[in-house]
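This view holds just a subset of the chains, kept in their places.
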Amino acid sequence: MSATENTKAVLDTVENVAKDPERTQPYAALGLKDGEYALIKDILGRRPTSAELAMYSVMWSEHCSYKSSKKYLRQFGTKTTEEMRKHLMVGMGQNAGVVDIGDGWAVTFKVESHNHPSYIEPFQGAATGVGGIVRDIISMGARPIAVMDQLRFGAIDHEDTARVFHGVVGGISFYGNCLGLPNIGGETYFDSCYQANPLVNALALGVLRHEDLKLANATGVGNKVVLFGARTGGDGIGGASILASDSFSEGGPTKRPAVQVGDPFAEKVLIECCLELYAADAVEAIQDLGAAGISCATSELAANGDGGMHVELDRVLLRDETLTPEEILMSESQERMMAIVDPAKLATFEAICKKWEVEYSVLGEVTEGNRLTIDWHGERIVDVDPSTVAVDSPVYDRPVAYPAWIDALNAQGVNASGLTRSEEGAQLGKWMLDLAGSADLASKSLITNQYDHYVMGNTALAMPDDAGMVRIDEETGLGVALATDANGRYCQLDPYVGAQLALSEAYRNVSSAGATPMAVTDCLNFGSPENPEVMWQFSKAVEGLADACQILGIPVTGGNVSFYNQTGDKPIFPTPVVGVMGVIDDVAARVPSGPQDAGLNIYLLGTTQDELDGSAWAHVVHDHLGGRPPAVKLEAEKALSAVLGAGANQGLIFASHDLSDGGLAQAIAEFSLRFGMGARYWLGEIEARDGVDLTAALFSESSARAIVAVPREEDVKFIGLCEGRGVPVMRIGVTEDTAAIEVQNLFTLQLDEIRARSNETLPKYFG
Amino acid sequence: MPTIVVEVMPKQELLDPQGKAVAAAIARKGISGVSAVQVGKRFEIITEGPVTAELLESVKALAEDFLSNAVIEDVVSIEVVE
Amino acid sequence: MTKIGVVTFPGSLDDRDALRAVRLAGAEGVALWHADHDLQGVDAVVLPGGFSYGDYLRCGAIAAISPIMTEVKAAAAKGLPVLGICNGFQVLVEAGMLPGGLIRNDHGNFFCRDQKLRVESTSTAWTNEFEQGEEIVIPLKNGEGGYIATEETLDRLEGEGLVAFRYLEVNPNGSLRDIAGLRNEMGNVVGLMPHPEHATEPGFGPDTDAAMRSGTDGLRFFRSVLNSLAVA
C-alpha cells in the first residue's frame, strides 16, 4: 500500500462507519470496558468513528468523568444547607467554585492533582500541574493571584526520592515564578507509601468582581468557537497512538511522548490576554484545555450551553503536521484556551490576541440543536450529543469492602504496643529536638526559598505562617487566607476521622492567622477504585468531610479526585488534601505564627487528651503506626476559631500557632523560631487539669488547640473572650529575650540548636 | 586538551519554547527565510588525559541518563575533538 | 506631577508593583508598552522584574532589542533616569547600557530572600536618599542573578566607583565581588538584582526587628529620583 492510500484509509468518517459497521476497535486498549463500548454503540445507534471513540475514551476516563467517585461526591451538594450556600456564587460542577467575600468581590480557588505525570517526569509534571489549575481559575473570569502546592514524596532517604524532589520543586518554582503568582503555602511530607507514586497537588486562587463572573457555556447560535494560545502538539497523548496503530494497517503506532511540556511564558501571556478579553467584553465564555484537550473543551462547552456546536478540526494550528485527527482531539498540549466569541466582537478579539502575540484560530460556531459535529477536511468524523460525552458518562457503584486489617491496626495503639514514654526532662528535650529535625516537621525553607512570595505586592502572610494570606482590595485591606492539610497516617487508621481532622486543621490554620473560614476545596488522593478496600476508604473520607463541613457550616466549592495512586499494588495512605479559604476584613489585623516581643503571656487554648496514636512522636521516636487517631471536636474548633478571629480583630493576639503534628512540643519550637524569640513554659497545670502525663502534654496531637501570645495588659479582656466562647484557656508560658526555650523543671533548649536541627534535614538529602 | 563534545537537542515532537522565542525575535529583526529554530545544549567535557575507550563509554552513558532527559531530549552527537 | 514610566514586556511580572511603588513615592505612574516607540513624555523609566519574552535566549536579551528599548537607550544617553530591577537589570546589561553579564545562580536554584545590601554609591538619580555605606534590606528573587564580568572590567567598575550595591552577609547567587547592582558614569542609569519596589509599603515588605513585613527601604529609590528631577 502506498503512503497516500494509507492516509486515506485512516479517516474513519461517520459515512465510513455505515460502510464498515463491524470493524473491531481498540476500545479496551483505550481504557474502555466492554460495557462502556456497548453503551457508546447504544447511544450512537452505530459503532463510533475512531475520532468519537477517542473522545469518549478520554472523557469517560476516571480522571475526566469521576465515574467511580460521583456517587459519593454528591454528598458535598446534598449536605450543603441553604445557610452554607449564602455566599456561594458558583458551586461544584464548574471549573472552580466562586465565593462572595463582600464589597462586590468574589474569589475562586481549587486544588488539583498532577501525581502520575510528576513521577514519570517530575519537573514537567509538576510545572504543568501548576499551569493547569491556573487555567481553571481564569476560565471563571478571575485574575489568578496566588498558588500553593501540596507534596508527598517517598522516604526521604530512598535513592529515588531526590530525583523526584528536585524535579517537582524545580518545576513548581519554574512555572509558578514565571507566571508571577506568589506561592503562599503548601505541605511537604515523606513516606514510603508514596515512593513510586508521589503526590503533587497544586492550588490556585483567583479574584474577580461579581459582575465579571463567567461560566464556561457555549451559548448564542452563530457565536464563534475559537482556539487560542499555544499550538497543538503531540504531547500528552498516551492512548491516541493506539488508535493510530489500529487505523494504519502497516507501520505501527506513531511514537508520541506521554508527558506534556510546559511553557510558562506562553501561559503568562495567555493570562494577560484572557483578562484583557474579559475587560473588553470580547468573549462570551472561555474554557481551559486540560486533560482530554479539545475533546473536553468542545463537549463541555456544548453540553453546558443551550445549543450544539460545529468544529472544523483541520483548522487547529499544529506544532506537528503529522498529527491525526484523533490525536488532535486527545492532545493535552498546554497553554491553550477555547473561547466563545460573538462574531461582532471577533475583530476586538483578534486585536487583543495580536497585541499579546497569541495565536488563534476560529474552529467553528455554536449551532442550533444539540449535536456536536466535527469535520476533518470537509468530512464528518464526529456527530454526537455532547452531554453523552461530557456529562452523562457512566456512573459506577464500585464494590466496597471493609478492610479486615484495620481492626488489627486500630488495636495496636501506643499503649497496647507498650511504647516507652518518659518523665525525664533530658529525654523529653531530646525527643523534641528529634521531632523538630524529622523529615515531615523540619524546616521547608529549602523548598519555599525557591518560590517567589513577593510578586504582586499583596502577600500578607506566607511560609512559615499557619496560612497564606493575600490582600484583595488595596483600599480597604480586605483579604483572604488559605491553608491546606491532610495527615495520611490518621487517614490510614480511620479515613472518616482522618478527613475530618484534615478539615479541622486547615480550618484552625486559617483561624489562627486571624481570618474567618468560609469555604472548602479538596483533592482526594487514593489508591485504585477497583480495590474494594480503597473504595471503602474513599467513601468514608468523603462522608467524613461532608459531615464535618456541614457542622462547621462551610461548603465544599470544588476539588478533584485522584485514584490509582499506588506503589505496585499497594495503595498510598488515603490522602484527602483539604483546603480552607477564610476572609479577613483588613489584612493589617493578620497574626503571625510566632511572637516578636518579650514579656507576652502565652496561653494554651483547648484541652489535651492522651492522644499519641498516629502521632509524629510515635512515628519519629518509635517508628510506629497504630491505634485510633485523635478525636474530632468540631464544636470546639468553631469556638476556638471565633476566639482567634475576634482576638485578632481586637488586636489582643500578637501571635498564634495551631497545634498539630508534633503537638505542643513542635508548636512551641516553631513559635519561637518564627522570629527568634525565646520563651519559658510550665506544664504542671496541663498535667493537673487534663490528667495527662508529660509525654502526652508535650506530644499528644489532640485537636482544637492553639497557642497564642497576648500582651499582659490585655489578659483580662482576652480571658473574658475565651470564657465567653467556652474555650478552655490556660496560661502556660511567657516570651523572653533569652534565645532559648525553657520548659521549667524539665529542660532548656537553645533556639540555635533547634534551628540547626530543623534546618539541616532537607539540605542533608537534597542540598 | 582532549575534549568530548556532547550535543543534546529537545525532541522534535515536543514544544521548544526557547526555539520559538528565538525564531520570533529573528523574524522581528527583519531576517526572513528562517522557518524554525531549536535550542539545545552543548557540553564540552575536558579530560585529564587521552580519551580512553572506557571513559568514552562512561560519558556515553552519562549523556543518555544525566546530561539529557530522555523523556524530552535526544543526544544528537558525541564526538572527541583534539 | 512627576511622571515615571514602567515598561511592560510580555512576561513582565513586577510591573504593577513598580507602578504601585511609584505612586507610594508620590509620583504618577505611566504604563509603557514594549512594542511602542513612545515614552509618553515620562521623566524617568523603570524596567521591572519578570521574565521578559520568557527569558528564553538569555535573560533580558530579547527585551533588549524591543522597540521601546531603542527609545529608552536614546533618552538615557541624554540623561533620562532609568532604573532596571532584576529582569530590568538584565535588560540594561543585554542592551549594553551597563557592563557585564548575569548568569544562572551558582547553586542552580531560584532564590527568594530578604537580602541585606550595602549602598556603595549615593551620587545617582536613584540612590541620593541613602547614606554612603548604609545597610538596607531589599527582597531578592531570581534564578539568574550571578553577576560576571572580566577581571579588567571588574577592576574598572571598582576604580570608577560604578558599583552601586553590594550583597552583605550572604552572596545569594555567586555574583563576583558581591556585586548586587551597578550605575553608569552619568549616574542616571542604575540596575540591581534585588527588588526595591517590594520594600515600599508597610505590611508587605521584608521583616524588620520592629515588626513583620514592615521594611520600606525600597521607597527611597523612588524618592531619590524625585529629588534628582526636582533639582534638574
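Labels for the chains are A, B and C, by order of writing; each one numbers its residues from 1.
Definition applied: a contact is a pair of C-beta atoms (placed from the backbone, for glycine too) under 8 Å apart; a residue touches a chain by one contact, two chains touch by 3 or more.
Only a predicted model underlies this, so the values are computations on that prediction, with no experimental measurement involved.
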Having one representative of every chain kind in view, what are the subunit counts of the entire complex? A x1, B x2, C x1
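The criterion applied here is as follows: only the chains that are shown with their structure count from here on.
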How many Å are there between the centre of subunit A and the centre of subunit B, using C-alpha atoms for each centre? 37
Report the inter-chain centroid distance for subunit B and subunit C in whole angstrom, where each centroid is the mean of the CA atoms. 34
Per-residue multi-chain contacts in subunit B, two or more chains: 17, 20-21
Which residue numbers or ranges of subunit C touch two or more of the other chains? 53-54, 56
The answer for subunit B against subunit C in the complex is residues 17-18, 20-22, 25, 28-29, 39
Partner subunit B, residues of subunit A touching it in the complex: 120-121, 123-124, 230, 233-235, 255-257, 259, 261, 263, 265-266, 319-320, 333-334, 357
The residues of subunit B that touch subunit A in their complex are 11-15, 17, 20-21, 24, 69, 71-72
